[in-house]
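Inspection log for the structure reproduced underneath, given as structure tokens.
With one protein chain withheld, the remaining protein chains of the complex are depicted in position.
Note that the chains are named A and B in the order they appear, and that numbering of residues resets to 1 at the start of each chain.
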Amino acid sequence: MNIRIQHLGKRFGAFPALDGVSLDIRSGELLALLGPSGSGKTTLLRAIAGLEQPEQGQLLFDGEDATNLSVQARRAGFVFQHYALFKHLDVRGNIAFGLEVRRGAERWPKARINARVEELLSLVQLEGLGGRYPAQLSGGQRQRVALARALAIEPRVLLLDEPFGALDAQVRRDLRRWLREIHDRTGLTTVFVTHDQEEALELADRVAILNRGRIEQVGTPGEVYDRPASPFVYGFVGEANRLPARLQGPVLEVAGARWPRTAALPDAEALEVFVRPEDLVVDAEGDWPATVGSVQRSGPRQRLRAQLQGSAADVEVELPPGSPAYASGQAIRLAARRYGVFAAEGG
Amino acid sequence: MNEQVLELPVQVEQGEKVRARQQVTSEPRGVQVLLVLGALGFLLSFLLLPLLLVFVEALRGGVHAFWVAISEPDALSAVKLTLLVTAIVVPLNLVFGVAAAWVVSKHSFPGKRWLVTLIDLPFSVSPVVAGLVFILLFGRDGWLWPLIEDGLRLHLPVLGDTLLQLPRIVFAIPGIVLATVFVTFPFIARELMPLMEQQGSDEELAALTLGANAWQMFWKVTLPNIRWGLLYGVLLCSARAMGEFGAVSVVSGHIRGRTNTLPLHVEILYNEYAYSAAFACASLLAGTALLTLVLKSFLEWRHGQSLSAAHRH
Partner (left out) sequence: MGVTLFWLGLIVLIPLAGVFLKASGLGLAGIWQIWTEPRVLAALRLSFGTAFAAAAFNTVMGTWVAWVFVRYSFPGRRVFDAMIDLPFALPTAVAGIALTALYGGQGWVGQWLEPLGLKVAYTPLGIVVALVFVGLPFVVRIVQPVLAEAERELEEASATLGASRLQTITRVVVPTLWPAMLTGFALAFARGVGEYGSVIFIAGNLPNRTEIAPLLITIRLEEFDYAGATAIAGAMLLLSFAVLLLVNSLQAWLQRRGTR
């Protein structure tokens, strides 16, 4: 099922959680909603599920207006950050819940429900634990039950709210891989919320980056990393050095270097140039003379903190493995292999 | 992943408002209103009406009749007795309630759960049974009757020949005091136990390491921490002590003017069909009940953080 979100708006009191959000979610894709806390990503997810009522905008499921559809009717499987398992029911009872509450023609015979539960137990690799109660399971196991429970109702879309946030690092990594496998197996449209960019980039087909209730960019992990559409994205996904720059006639002056002005540059007085640490190279003919400040080695990586001569700014440089070692105080020249230019915020 | 081109059935105007709908996890407005009205109606009719009736009936004969009823000698001595009993019971239960709560919450020992259950016992025993027990102990033919009737001659090392004799207990004031102590004992202890357990022993231990002795630690650390819980417990204990009926009724002998507490006096008046007078005296008790409720709410509202979790609203 594909989902079209149009100009969704939602305020909590005076706080705009969603500010004119529009997004197309393609059928069968695994989409990540990435952003810092307060960016509106969870509100958006909950709005898709029907747990939040937007004040403006429209939601379309396969072209049909679902904005006023009740939560129950949407058949959107939801997995909560803290699992929200029913403690008084065992694993089987939890998974079968969505099927047991169906009434009338929709209701499945008992045998079919049981078969489905067994099928899901083996899908999430919890065979044999059907009789346990949530209190007797580990965090990772509980999350898998939550997922199985959401899948049991044959949802049209699967929504996960920071599904691995409450787990420790190793379990998180394992479950990430496993979620991707499940997605590939079921082909279900899946949307998950995370504030962890590594998780989003590793897992998703596409990433939608939110900030302050607005979508900053939507694209594949590669697009979002390599061609960030805004300063926020540049800084949030991966790291970025920010260098002040000015347009002076035919020239773009960047921290002492002078670049030719092109038509592609934004038309503003004050600009900023964003360069990732790994996009800064030590080049004898580089634009920026600099002095090495501190050197950090961790394993094969080397990171420099250097002070540019032409500006008060300190920059972080990530050197590729195999680079010669540098020492503090050493004079070098840096060049930018790749960069983005944006209008400076706030002036 | 198929790219689908969507045809929008309708052009959505930016900012178009959607019909407001209720939250997912609550009932339809109509149901809510019905539930609230039902609950309030139930409370008003079952709880408030009786209270209202007490005051209305008390003043039915007019203010003068009210005054006569409560200043009549037997009524006055009933009031005095009630206050006297309360004044004895509350401090006693205070001391031992604090001790019990302190023992239970700051220590662990085998049989601790039994101790806790025992402290709860007066709550689950009928007040009549409580009174019965005291009669069995101290009444005629009771276990300890000989101690009362004849006393016990003892040869004590320092004091020499002494007579240990208990005063009359049943059908006398000591009996009323004892019965009331039994029935109201748990109030203070139960109030303090969860509170002291919540607070833990860290502060006390810190005080000890700083050189305080046990008594100082108690006065300067433990007590201040529990003072609001203590006040709360004292409040409940007093209210119950003043109103205790069943246990006292069994033990007191209903001797008018001598062993009648105010609740017993109310009963006597009612059984003699002196309804107005009965309600007049009852209204005094109802008034203290209201006062108790007000003070209780105030404590919960103002100092809710310092009370055990059960009382925070």
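By definition in this document, a contact is a pair of C-beta atoms (placed from the backbone, for glycine too) under 8 Å apart; a residue touches a chain by one contact, two chains touch by 3 or more.
These numbers were taken from a predicted model, which means no experiment stands behind them.
Trainee: Where does subunit B touch the missing chain, residue by residue?
Mentor: 24-28, 32, 35-36, 38-40, 42-43, 45-51, 53-54, 57, 96, 99-100, 103, 107, 115, 118-119, 121-130, 132-137, 139, 141-143, 178, 181-182, 185, 236, 239, 242-246, 249-250, 263-264, 266-267, 270, 275, 278-279, 282, 285-286, 289-290, 292-294, 296-297, 309-310, 313
Trainee: Against the chain that's been left off, what residues of subunit A make contact? List them.
Mentor: 49-51, 71-72, 74-78, 80, 82, 84, 86-88, 90, 97-98, 101-102, 133-136, 149-150, 152-153
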